[in-house]
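One protein chain omitted, others in place.
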Amino acid sequence: MAELIDLVLLGMLAITALRIIFLKDLFAVVMLFGIYSFLSALIFVNLDAVDVAFTEAAVGAGIATVLMLGTLALTGRKEKANSHTALLPLLVVIVTGAALIYGTLDMPPFGDPENPANQHVAPRYIEESPQEVGLPNMVTSVLASYRAFDTLGETAVVFAAAIGVLSLLGLPKQSQATIESGLKSHLVLRVVAKLIIPLILVFALYVQFHGDYGPGGGFQAGVIAAAAIILYALVFGLPLATQVIQPKLLKILASMGVLIYAATGVAGLFFGGNFLDYNVLASDPVAGQHIGIIVIEFGIGVTVFAAILSIFYGFASQAERANIQ
Amino acid sequence: MLVLTATSVAILSVMALALARALKADTVYDRILGVNMVGTKTALFIAVMGFLGGRPDFLDIAIVYALINFIGMIAVLRFFEYTATDGEPGDKEQSS
Amino acid sequence: MILETLSTILLISGAFFSLTGAIGLFKFPDFFTRVHAASVTDSIATILIISGLILRTDFDLVAIKLLFILVFLLLTSPTASHALAKSARHGGLLTLAEIRDTQNKDNG
């Protein structure tokens, strides 16, 4: 049954991808990418990769669509006609694709427990993490404890992305509230948005603090919380949103999250362990792990929230400026 | 169990039909309608799949879908105002 | 046992209604009528399927989470439909009746 569902979903994914290639209307392309992301998240769910599916749901279907639409608002809707022929690129793609497929022939069978990938560190994580880290959700143990250094890098990447976008687009100034913006004429939208935003925010915080027990954690929580504020900005207009959550505050929050994460690592050094070794944070190693994971997940959540929201602010303020001129 | 399988197959076919509507749309609005329907059915499908596999933690993901799909829709409508100047919105879309 | 039968009935009719809506999405002549078809799958099919699932739980937190999904979907999807229809109208998309009227005017 699961294989059949996978096949159907993959088929739908392929059709969507093909259609995207031949569409010239970029607005439609963005919307089809939304579907593409829905479908791929469904495949992840079907493969039992719940945490990945969670991220794909929040980032791919929600934020990516919003940011790509923001870009379109700046660049225009139609794809430029391509003047040169695509023969050479096609040849390159075919040769590369053939080489890759040839390479897969030597790969061990899919899902075989004897595969090198399944023999390396995975058995250790699966067998030892309940004693060493003591969390029900193994993904969080790997992400926040065994691979904490990688995750610190990822958080720094998100932070760097925000800096990059802001240095290009700039943050909006706080009170230019004279400009009429937002979907103000939509009474129904305003009311429903005001009812649902608090619920989304509480849900995001629930995801933040329950990453130890189920799917979720700082990355997903940060994105969902940012999505709630983005909804507010979309419905009530950017100027009002910047009054609720100031761009200045976002700058501070984004850097604070990375700092909290790194400081946890340094605290490990301070207590006589390695960088990001949580065992020494408390007298009992498992309790120390728990404290460390909660604190760094919090740091991740804060940075991701602030980074995504400030990227959105950057795009939206440019779009609004372009719209007025 | 058989009923749950049948239900999930039905939802999957609905998603396929909505996808077809989104791929081959008369107007932009039909396309948005199709995309929205794929989104809401995704949430439903995950809930049913959680039951099929006996994994109730899928439900959190279904909640995310229900919420995020809405935000995506609103964003589409909002930015459609900005980009609509490139072509009349009511026009037949040029599909290749 | 009764619960399971009831749940089966709910799930099957939910599946039926969602297929009905999806077919209406192709059978109905214009955008506005198609929104009606979509709203069949959004309201009744969602209600039936989720209630069918709730009857299969032990009425614990799982049931409550299903209820949350239902509430969120019922809160957001009519709002999305309404906003979309409103945008379409403001974007100048005419309903079938209005198209008929303008054609009559042109001919007369």
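Letters A, B and C name the chains as they come in the text, with residue numbers starting at 1 for each one.
Note that in this section contacts are C-beta pairs under 8 Å (C-beta built on N, C-alpha and C of every residue); 3 or more make two chains touch, one makes a residue touch a chain.
By definition in this document, contacts and distances are computed from a predicted model.
J.: For the chain that is missing from this picture, which UniProt protein name fits: "tRNA 2-thiouridine synthesizing protein B", "Cytochrome c oxidase, subunit I", "Dihydroxyacetone kinase-like protein" or "Cation transporter"?
T.: "Cation transporter"
J.: With touch defined as in the header, list the contact partners of the absent chain among those displayed.
T.: A, C
J.: Tell me which residue among A:A64, A:V139, A:V158 or A:V192 touches the hidden chain in the full complex.
T.: The one listed residue touching the chain not shown is A:V192.
J.: So which bits of subunit A touch the chain we can't see?
T.: 187-188, 190-192, 194-195, 197-199, 201-203, 205-206, 209-210, 213, 232, 236, 240, 243-244
J.: By the contact criterion defined above, which parts of subunit C meet the unshown chain? Give residue numbers in ascending order.
T.: So the residues of subunit C touching the missing chain come out as 16-17, 20-21, 23-24, 27-30, 32-33, 35-37, 39-40, 42-44, 47, 61, 64-65, 68, 74-75, 78-79, 81-82, 85-86, 89, 95-98.
Keep in mind that, in the parts below, only the chains that are shown with their structure count from here on.
J.: Once you draw an edge for every pair of touching chains, what topology comes out, line, ring, star, complete or other?
T.: Graph shape, chains as nodes and touching pairs as edges: complete.
J.: Looking at A-C and A-B, which one has the bigger number of contacting C-beta pairs?
T.: A-B
J.: Distance from the CA centroid of subunit A to that of subunit C, rounded to the nearest Å?
T.: Here subunit A and subunit C have centroids separated by 30 Å.
J.: Multi-chain contacts in subunit C: which residues touch at least two other chains?
T.: 72, 76, 79, 83
J.: Please list all residues of subunit B that touch 2 or more other chains.
T.: 32, 60, 63, 67, 69-70, 74, 77, 80
J.: Using the touch definition up top, name the residues of subunit B that touch subunit A in the complex.
T.: Against subunit A, the touching part of subunit B is residues 5, 8, 12, 15-16, 19, 22-23, 25, 28, 31-32, 35, 38-39, 42, 45-46, 49, 52-53, 55, 57-58, 60-61, 63-65, 67-72, 74-80, 82-83, 86-87, 93-96.
J.: Using the touch rule from the top, collect the residues of subunit B that touch subunit C in their complex.
T.: 3-4, 6-7, 10-11, 13-14, 17-18, 20-21, 26-27, 29-30, 32-34, 36-37, 40-41, 43-44, 47-48, 51, 56, 59-60, 62-63, 66-67, 69-70, 73-74, 77, 80, 84, 88-90
J.: In their complex, what parts of subunit A are in touch with subunit C?
T.: Residues 183, 186, 188-189, 192, 195-196, 199.
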